[in-house]
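Left out: one protein chain. Kept in place: all the others.
Letters A and B mark the chains as written, and numbering starts fresh at 1 in each.
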Amino acid sequence: MSHAAPAPVGGKLVTPITTVLGVMVLAMVAVLAVRFVYGLGAATNLNNGYPWGLWIAWDVVTGSALAGGGFATALLVYVLNRGEYHPLIRPALLAALLGYLQAGFSVVADLGRWWDFWHIFWPGYAQVNSVLFEVAVCIMAYTVILAIELLPAALERLGWQRAKKKLERVLFVFVAIGVLLPTMHQSSLGTLLVVFGPQVHPLYQSTVLPLLFLTSTIGMGYAAVTIEAAISSVALRRPLEKEILGKLLQIGRGLMALFLLVRFGDLVWRGALHFAFEPSLPMLTFWVENLLFSVPLWLLASAAARGRARLIFLGAMAMALGGIVYRLSAFLVAYQTGAGWHYFPSLGELTVTAGLIAFEVLAIILAVRVLPILPAARSSS
Amino acid sequence: MSAIDFWLKTSRVAKKLETSDELGAASRRFGLPRRDFMQFAATLVASMGLPTSAFGAVVNALTYAKRPSVIWMQFQECTGCTESLLRAEHPTLDKLILQLISLDYHETLAAAAGHQVEAARRAAMEANKGKYILVVEGAIPVKENGIYCKIGGRTAIDLVKEAAADAAAVISIGSCASWGGMPSTSPNPTGASSVATVIGKPVVSIPGCPPNPYNFLSTVVHFLTFGALPELDAKGRPKFAYGRLIHENCERRAHFDAGRFATQFGDEGHRQGWCLYKLGCKGPETYANCPSILFNDCGAGAWPVGTGHPCIGCTEEGVGFTKPIHSLAQLKTVSPPTQFARPGEEQGQGATAVTAGAAAVLGGLAIGAGVKLANNLGKRDDADEKARGGKP
Partner (left out) sequence: MSFDRRDLFRLAAVAATGAATQAHARPNKTMPEEALGLLFDGTLCIGCRACMPACKEANGMPPELTPLEANGQTSAVWDAPLDISGSTLNVIKAYRDGTGEHKDEVKDGFAFTKQSCFHCVDPSCVSACPVSAMTKDPVNGIVSYNVDACIGCRYCVAACPFGVPRFTYDTPKPKISKCQLCRHRLEDGKFAACATVCPTGATLFGKVKDLKAEVARRKALAPGTPTTYPRGRIGGGDSYSARAGRYVPRVYGEHEIGGTQVLHLSGVPFELLDKPELPERAPAAVSESLQHGLYYGLLAPATFLGILVAAARRNMVAAGKNPDEVKKP
């Protein structure tokens, strides 16, 4: 069976929703203007106790993990040769590209001396012992790879069939790199915390952080793909690919089980399990995450449940939410820098984060309307 | 004394007093111009830390109080305390001993000598029994039953005990009388002791080598005015004079705080008037009001540190004549000054109603949208089930 080829959805570009999203983006631009003219302190609540705030913890770490659907689906389709997931690949890649673009954008907004950003890649400045070096180089490279992976869609739209053919002949190399790079930097996003040492609560600080971040990223990626599919199916009044998504979440369940196994195994191994029962804010977030991660394990246990759109969606939401809470709390709650320090994102930081999400959604809406991203509509079977 | 001058020039109380009959009587009594007398009285009031409302009472006491009989005894001493009192200008000593008090016995100042003056002492003590003020200058040797200091064949121990028995108040003037002073310096061959130890009852101590005469005069005037001694600290020192460390009021304090120290006499820092702490200044562990009232009524800088010499801690037992002059003082911090940050000071901006609200709205929107979507999908599920004819 061959899937329907992707095609532009069409429709009006200016709608009430796109207008609201546009306003949110404009608000973000205003805040960023303040940030670039007066400095980070004028727009954010960042301080020396919490030098990394919402923009890093959400926009970069969490945003890029939710964008992990791109590589997670590519892994499935191209490497593990599971062609049935193919209809998901282009929307996933688009969401990934936008996710990584907004992550890169947040990094620039967050960097104090952003004009020297190129130092990271420059021999003489580059410092290979730094986890951040690896993360930055990898993310940068992967964003380029994502753009290349999506290029066929643009070439198709432009009608440059020969260029598209040529590109497709070598695309496998980029696909392979496009799976490798996120594997590296998504795990390294967890490794970032290792150098913080005892500043990170023992429930979170561990040398298995890269593995935990990687497994949860792939799970979050599949969850994000599922949620996007659900949203577009409702928004565009199309049937949901329940069969594929159910299988996808079956893999997600495996990952969640692995995550929980590794997490608790590591706690037992390190003799830190008792912290899970000593009242503290990180303890609270720890259990919230574990609970959310375990939702797909029992909610989607039966094949019947995996056939129901609502449960598929809820399972995916729990998985994504778990990953979000895990990342936010690892970077902001479990990170305890010393007595007396407080941080909560300022209105400006929240505006920028909301604006970036709005930008992503806006871009996806516009892209699916003009580019061949989503599979052409079929009549409901 | 500019604050006092200012008060004298502006206060209505002062104006009224200056032209009053009382003040005329007082200034005649002390042989001072009205304005000078006013200044003397004001200085006393100020150095005792009394409110200006007490000014009238002080003037009244100075004018009309019966002069108390004072017995001034001198033992192991150098007469420095008397010398210092002799140099008081407001009033001069002659006014003090003739008008303010009745100095009935003072070995240095008495015109009489020998048995004659001893008889005068006994007579005064007899006449004012229980009412005279005993002032002791100098330490009292107690080794070998006090044979190291005798007057008229009697030991100092004997004399001071006798005089103290019937005194209304005992004032030990100078560090020797207050805590042993220089004669008690290790190895203390004569067993030089303070008056309080010898007589075994509390006394008012005016330590210093020499003490500032105003601290003594103020104590006497306080007694005259209120009929009671001023408030004392645990060591018997009037709190108005010995309540604060020299370090607290020192004009060089800013240099200390900024880390600007003279390290040798005559070096750059010394010439610039920097802090003398590193030269061994004992100001940080010595209680006295020297930097505020100064000496000799000759204006600013007239005190040891002001002239460039580190304080030797002459008023303070265990410091003056005990610690080497150039050894580092043990800084007495009454408590850490308020300007110190604490470890773990609160910093940064936590959640406010606005930011928490905004975050809650964003999260709520996302969750709300999710719930709506889930419901929508649920309806579809139901529709699918129905279409398939199965049970929902």
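Convention: a contact is a pair of C-beta atoms (placed from the backbone, for glycine too) under 8 Å apart; a residue touches a chain by one contact, two chains touch by 3 or more.
Every value quoted in this text rests on a predicted model; they were computed, and no experiment measured them.
Contacts of the undrawn chain with the visible chains, over the full complex, involve A, B.
When you scan B:Gly114, B:Gly153, B:Pro187 or B:Gly259 for touch with the missing chain, the hit is B:Gly259.
Of A:Ala27, A:Ala147, A:Val194 or A:Val288, it is A:Val194 that touches the chain left out of the display.
Within the whole complex, the absent chain has one touching residue among A:Ala136, A:Leu150 or A:Leu300, and that is A:Ala136.
Only one of A:Gly63, A:Pro91 or A:Pro210 touches the chain withheld from this view, namely A:Pro210. Counting the whole complex, the residues of chain B in touch with the unshown chain are 256-261, 263, 277-278, 284, 324, 327-328, 330-331, 333-347.
The omitted chain makes contact with chain A at the following residues, 1-3, 5-6, 36-42, 44, 46-49, 51-52, 77-84, 86, 110-114, 116-117, 119-120, 124-127, 129-134, 136, 152, 168-169, 171-173, 175-177, 179-180, 183-184, 187-188, 191-192, 194-199, 207, 210, 335, 337-339.
Convention: only the chains that are shown with their structure count from here on.
Interface of chain A with chain B (complex): residues 45, 47-50, 230-231, 234, 240, 308-310, 312-314, 317, 338-347, 350, 353-354. If you check the complex, the residues on chain B that touch chain A are 343-352, 354-356, 358-359, 362, 370, 373-378, 380-381.
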